[in-house]
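What you see is the complex with one protein chain gone and the rest in place.
The block that comes next holds chain A.
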Amino acid sequence: MSKHVLLVEDEPNIIEAVSFLLSRDGWSVSTHSNGHDAADVIRAKQPDVLVLDVMLPGRSGFDILEDIRSEGVCRDVPVLMLTARGQTKDRERAERLGATRFMTKPFSNAEIIETLHELSGS
């Protein structure tokens, strides 16, 4: 059975690229593109791995991470955070809030697939 990955990202082109890559690699991919209700969607879908962008319309990736880590079914889900800002303090903040991994855009396709495998334990 294929692993389920949820991609929370607002940039359509990136959604398309990452979906394409992961589907081809055998993942079951679902996406969500705004921050408002992202936490609820995550809890509802209970993905095996979560890919979370920082700059999202409505609510930032950090807030969403803090939310799901604090309560509910997804407290322990592995999270890969993506950010386009790439500043050290963002990385530190992500680690403090419980992100499993942190990657700065742009990333290489191989790297993201490898990291997701690692996180899902497959």
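To be clear about the criterion, a contact is a pair of C-beta atoms (placed from the backbone, for glycine too) under 8 Å apart; a residue touches a chain by one contact, two chains touch by 3 or more; residues count from 1.
Everything below uses one rule, namely that contacts and distances are computed from a predicted model.
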From "histidine kinase", "Molybdopterin synthase catalytic subunit", "ABC transporter ATP-binding protein" or "Enoyl-CoA hydratase/isomerase family protein", the UniProt protein name for the chain not displayed is "histidine kinase"
Residue among A:Val18, A:Val51 or A:Ala94 touching the omitted chain: A:Val18
On chain A, what residues meet the omitted chain? 10-14, 16-18, 20-21, 34, 55, 57-58, 84-87, 104-110
